[in-house]
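Now for subunit A:
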Amino acid sequence: MARIELINLEKVFGEQHAVRALDLEIADGELLVLLGPSGCGKSTTMNMIAGLLPPTSGSIVFGDREVTDESPYQRNVAMVFQSSLLYPHLTARQNIQMSLKRSGLSKSDVSQRVTEAATTVDVAHLLDKMPGQLSGGERQRVATAKAIVRQPACFLLDEPLAALDAALRMTLRSELVNLQKRLNTTMVFVTHDQVEAMTMGDRIGVMRNGGLEQIGTPNDIYNNPESLFVAGFVGSPPMNFFAGDIETVDGQPTFVNAFARFRLADAYGQLAPRSGVTLTVRPQFMRIVSEAGEGTVPLTVYAIEHLGNESVLIADAPDGSKVRAVVAAGFEAKIGQALHASFDPSNAGLFDTKTERRVAQ
Partner candidate 1 sequence: MKKRETGMTRRGLLQSTAGVGVAAAAGVLGPFDFARAQGMDLAATSGEPIYFRGWNFRTDVVQANVERYNTNLNGKVDYATVTGDYPSIMEKSLIANADLDVLYANPSSAVRYYGGNWIMPVDDMPNAEEIKAGMYDNIREAWSYKGKLLGLSYFVSTRGTMCINTEKFQAAGFGEEDYPKDWPELYSMLYKLRDKGEKTPYLAHWFAEWFGISWGFVFEMMNRGGVMADPETHKPMMTVDGPAGQTLEDWKKIWKDGFVPEEVLSYNEAAYIDAFRSGRYIISPQQIYDLKTFNDPEQSAAVAGKIGFLPYQGQPWGLIDSAMYLMTSRDRPDAVTDDVKKFASWYGYKNEDGQIAVAERWMKENMLFSAYKEVMESDLAKETIQASISNPDDYEKLIEVYSHTPFPKGIWSVVWSEEFNAWLREKLFAFLQQDLSVESVITEANDEIARLNKKYKID
Partner candidate 2 sequence: MREKRWTIWMTLSVIVALLWTLVPMYWTLKYAFETHSEIAAFPPLIFPPNPQVAAFFNIFGHDYTLASGQVVKGSGQAQQIMLGLRNSLIVAIVVTIITTLVVVPLSYVYARLEFRFKTALLMAVLLSVSLPPVSTLIPFYSLYVQLDLVGTLTGLIIITLTITIPIVTWMLIGFFRNLPPIENLARIDGFSKAYTFIRIIVPMAWSGILVAAVIAFLFSWNEYVYAQVLVTGSRAVTLPAAMSGFLFQVPNPEHLAASLTISLLPPFFIAFFLQRHIVEMNLSDPVR
């Protein structure tokens, strides 16, 4: 059990700055998800936490112990790799035992702990099979058993669910969270899937270009994204963006572009006119109206996705950008039909297009 602290961590591969000036604190027993597109440095960060990669500079602290120069084993971490990598030539049992090979435990202790771990994740009946004979989900569970049998200071999971089908992923997601909470062990989980991140993480660290874009609870990240990148990366259906400028109309700061103008929420009351901003609205907050009016956007229906309890309307804005709106399940519209949408200004976010940062209220 440990609190993990990354201090000014850097990793450079040749010319490429894979991780830059990363400061991160992971509380004891916390499940932190590192989220980001491929190449953002999340796996590199995890490999440095694990001790698989030496950082170029900076330090890593577990609890009160500086572990920067320690080997993975000394750090007592357990790791589950992409596609739940296992030793292909060993049985499930032997794979799990390998985690305890250097523990110095007696044979009977080892076998007891293997059985316990296997039972915990419900693979006790598979112990004598080879990895090649297991299904993807079973392999993932064996890999998990292999991780927990160590009773490690922390779990590191590197996209373990990426290769599995959606239904199985959902099951395993909750199993992992449940397990982590039961064991109360710190866990770092790397993924590029924002749904996985939202559903699992105590906190989510969104990474981009080797740096931490934003860190916070799933709610924080979802409701108060601090950058356009986070706003766009998190949430389903994805965020709507409108590019335009801020002008003062009737003494009120107003968002203006070629086809729409929105009065900004009161919170932006003091905002001076400026050019190059992006307005963001979650599809859930879009309302479809039939008549054009103040604060509406003209749309042309492109497609409707039925989700059962609700539907997602996808439409083209006049500038060609796609706009999504969550609508009631019974909503009907023809492709090509003209519609209008509006939203409550208090649900909109405002970002500087150039810096991509949130515009201060």
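Remarks
The criterion applied here is as follows: contacts are C-beta pairs under 8 Å (C-beta built on N, C-alpha and C of every residue); 3 or more make two chains touch, one makes a residue touch a chain; residues count from 1.
Selection rule, in plain terms: all candidates are chains of the complex that A comes from, given by their letters.
Please read all numbers here as calculations on a predicted model, not as lab measurements.
The candidate touching subunit A in this complex, chosen from 1 or 2, is 2.
The part of subunit A that touches candidate 2 in the complex is made up of residues 47, 50-52, 71-74, 77-79, 81, 85-89, 98-99, 101-102.
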